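Missing here: one protein chain of the complex. Every other protein chain is in place.
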Amino acid sequence: MFETVLIANRGEIALRVLRACKELGVRTAVVYSAADADSAVVRLADQAVRIGPASSRRSYLNAAAIVEAARQVGAQAVHPGYGFLSEDADFAEICADNGLTFIGPPPAVMAALADKSSARALMSRAGLPLSPGSVAPVPNAAAAAEVAEAVGYPVIVKATAGGGGRGMTVVHAPGELRRAYARTRAAAQAAFGDDRVYVERYLSEARHVEVQVLCDSHGNGVHLGTRDCSVQRRHQKLVEEAPAPALPAAVLDTIAETALRGALKVGFVGAGTLEFLVDAEEQFHFLEINCRIQVEHPVTEMVTGIDLVHEQLHIAAGVPLRWRQEEIHLHGVAVECRVNTEDPERDFAPTPGRLERFTPPGGPFTRVDTHASAGYLIGPWYDSLLAKVIVWAPDRELALNRLERALEEFDIAGPGVHTTIPFVRRVLDDAAFRKGRYTTGLVDRLLAAPAQRPTATPAPRPAPAAEPDVTHRRTR
Amino acid sequence: MFETVLIANRGEIALRVLRACKELGVRTAVVYSAADADSAVVRLADQAVRIGPASSRRSYLNAAAIVEAARQVGAQAVHPGYGFLSEDADFAEICADNGLTFIGPPPAVMAALADKSSARALMSRAGLPLSPGSVAPVPNAAAAAEVAEAVGYPVIVKATAGGGGRGMTVVHAPGELRRAYARTRAAAQAAFGDDRVYVERYLSEARHVEVQVLCDSHGNGVHLGTRDCSVQRRHQKLVEEAPAPALPAAVLDTIAETALRGALKVGFVGAGTLEFLVDAEEQFHFLEINCRIQVEHPVTEMVTGIDLVHEQLHIAAGVPLRWRQEEIHLHGVAVECRVNTEDPERDFAPTPGRLERFTPPGGPFTRVDTHASAGYLIGPWYDSLLAKVIVWAPDRELALNRLERALEEFDIAGPGVHTTIPFVRRVLDDAAFRKGRYTTGLVDRLLAAPAQRPTATPAPRPAPAAEPDVTHRRTR
Amino acid sequence: MTSGDGTTTVEATHDAGVHGEEALAGVHGEEALAGVHGEEALAGVHGEEALAVLRRQAQHLIAELAGPVRRIRLRSGPAVLEVEWHPEDLARADVPLQRAEAAPPGAAPAGAPAALNWPPVPGRAAVRAPIVGTFYRAAEPGAKPFVAVGDLVRPGQPVAIVEAMKLMNEVTADRAGRVVAILVEDGHPVEYDQPLVELDPA
Partner (left out) sequence: MTSGDGTTTVEATHDAGVHGEEALAGVHGEEALAGVHGEEALAGVHGEEALAVLRRQAQHLIAELAGPVRRIRLRSGPAVLEVEWHPEDLARADVPLQRAEAAPPGAAPAGAPAALNWPPVPGRAAVRAPIVGTFYRAAEPGAKPFVAVGDLVRPGQPVAIVEAMKLMNEVTADRAGRVVAILVEDGHPVEYDQPLVELDPA
């Protein structure tokens, strides 16, 4: 095992990684921006290095500063968390060049998989079913229209360099295609410096099902079952659960086994997630692979008893996988919801501010991952994720009851601070969600329906927030 | 299931019961004293009734006020938690007389088991091995000396009406017996209004192993394995774990099965705990049975996945047990420690005060049960239990590492407030504890050794606290 | 709003009328606060703790009071907290102490019923429930009530009964005064310490 690991992230995931390191007896060092000087992870780390100002471009996205910090603290490895540089193959390579173990797949594998189009091609060759559409980028609007005609409308035009909610446009009719194609290319060029796009059939009422895999550096791999993350608003996940509900066990097994085969074929190493869309006919289609720990990894931990960040560290240290597939059992149901400091009533706009009260829920089978505490100042600089509440229960109904109970307990208050808790509670109340028969269309349906506001006096509206640093605001 | 349950307790256990009720869709009502008007459970309950002043004799021990409150809120059942009236057979009977279900065993069973001497006799007839000594109370000092000679010194003189740490005297040599006998009788008369005592062999270096049972009102029962609670200071438990470590599985199984047989034979109903001492030869001796939820019940929940308070409610509502013994599996290891507001450097004196900071640990497989939050005022009136930190891991070493990690995170500060966390960390550091080879002598050994104080500036000493209400300060 | 401590004082004035030269928005109150703070600096954290309690209590108090408040004053031992508002700010008298904080969004109104928010007028006294139970104005059904509005009562005079577990607990006045109001309907449940009968002390 490593002697010192540098945590190159902030917020709840930095704390999550710190916890794993401490539990394994690894010395912890963390980088931080000037805005995070008072953060919990800085307080708890064995060492902390200030690497830049609040702006993430000059701090958490600053590869040179991070490598310099790793050198200063004598770290052997860098854990990138999620977001920021976690899927940046260049950063992984810079780490390698400086004698640091990047905790993730080898740089070449990352580079191949970060490009969505290339990942599609690789996974298709590895035997994974893709949604109908182009595998290679389409060279021009005419080619795009050809693909769209072939697969049928609606289609989605996606940037190969895009991440999650950004760089994609849904096209409902042939007349819209040319403009959507041009716009997506331009947006992709602006956002990612890469204007290649591809076209695939758009499944509006599908389930987002993903598979957690662990692969070591000796060619072994296991899958840890499925998660359903269909509760999304503009491709931002809000509620996640494991295992995916209301699908036959045989279908889930097939998806999980297929995913693991694909991961092993492309030489994946570490903790990764393969995302699929499952249509109404229970057919599944590969979407993309994420080469890092996911925000929603705790639901898998709770149903398997396996600490995924521990396993990331073991794998990065060269330890062979400690389980065979038949030793991994899923117990019960785990559900996570994200508590973002956003106002669902104002189109989920971020609401920074000082937390005057912050008392997370506790009790049986209830886990909270958060970097916040009473008195914490939510700045306008980063991601609005404030806390994750994760519960476990022997069955889904009890798990949902438990999550409702936990959210009712969660006491968060500060001038101008709003959270997604009221909206999540609407999701948990929804009849289709309760039955497990929901799709990625759930959130739009709820947003279209009139919200039943609690009768409490509305809190005063905050002053408009400063523009958040968007680099970190991608789907995970 | 009940429509409304009245929670007749305070602090973390009141919140624990409230959580269980909410998860089962049961309406919650809670009683509170004037000192607890701002408590979390009062905030979260559907209804709250102020039943008296801070003094527990006039509030949480006031049976008439509690029954009156139950009538006012229309409750069908009363959950007594632990401590206070939870093992008061008279209270259970008053509940029954007023048409309320007392969540616990039938009053007659409780009455028989609350008397330690009677419980010993019943369990002996049920086939449980007792430690050598008298079964019936000893009528005079001469009879006590006779028993002591027969079983060999040291012996312990125990009040039949005693509870945990109170009403017991250890006698090391024949010359001390007469005085110890007289003193224990007098103390028992003063404390419990009942001066009967009995004599048994004293095992100074034994393990405290207890068995959790669940018995329904239809004659079915299961055990949920063992807990080790040997880390005690003056019979107050500080650290508990499940399952009991470093004993052969066959021995643990025998203890658990024997305990369940005993519980079923005496007509026990509900969630109960049978306590045993296990000597160096791995022989086990019945100590007592507790007819209520225990403080340390979460460790059993974490290794079984069964919510014990849910089961108490189901059993009280007449539902047959939902598991057969062979369906109950233990996974991994869970460890709990109690965070009391006491100063280990001043003989564990309570340290009341206002919490300026209170940030409990979070993260994977980490559970915190607490009624406190930032700004909470710890009054001098009640028990000093502030929080319980419970962790789970696949194996014991990782569980202990995780508990250390969690305690390091726990940020508690307020003028004059001290906690048992530094002392618990000494326990976790102890080599014998680490190996699982510890006995009830561990804490005394640590207290005799020079403590390695952290080098931080000592905080100012608080003003002497008001005398706490001792009625609630018994071992559980 | 008493905390069981004999030295605790809480006053609230509902009067929205004119006010004198001292009512310089907040300054008067904060000066009192500053004075205490300065004195207490020598005594370490105790003064701060006491003031924190006062602030907290003031927040609760403001949240509990109905209608615009002009002035509040809290004292606990040597610490004093006093706040006075401008008349034109009456509608937002809660802002400086953040009324929103005292009522967590989404929290059901549990705990103290409205009747515990007492006294409505400074100087008034209350006879309070000695036990949780059912309030009765008369010794038995159909009998004459112990007291009626306008009556003068002596210390020790029975004014009501609270029944708990079929035991009748006589409630007596602890001081002389004129009955201003009966605060609970006959036969309704009451909590411990709930004001039952409002007195204008003689």
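Note that the chains are named A, B and C in the order they appear, and that numbering of residues resets to 1 at the start of each chain.
We adopt the following convention: a residue touches a chain if its C-beta (ideal position, glycine included) is under 8 Å from a C-beta of that chain, and two chains touch if they have at least 3 such contacts.
Keep in mind it's a predicted model, so treat the numbers as computed, not measured.
Note on the undisplayed chain: of the listed residues A:A65, A:A242 or A:L385, the one touching it is A:A65. When the omitted chain is restored, the residue from A:L24, A:I51 or A:A316 that touches it is A:I51. The residue touching the chain not shown here, chosen from A:I7, A:C21 or A:V42, is A:V42.
One chain is missing from the display, and on chain A it is touched by residues 32, 34, 37-38, 42-54, 59, 64-65, 67-69, 72, 98, 353-354, 375, 377, 415-416, 460.
Assume only the chains that are shown with their structure count from here on.
Chain A and chain B have Cα centroids separated by 42 Å.
Computed from the mean C-alpha positions, the centre of chain A lies at a distance of 52 Å from the centre of chain C.
Under the contact definition stated at the top, the residues of chain A that touch 2 or more other chains are 357, 408, 411.
Contact of a single residue of chain C with at least two other chains is seen at positions 104.
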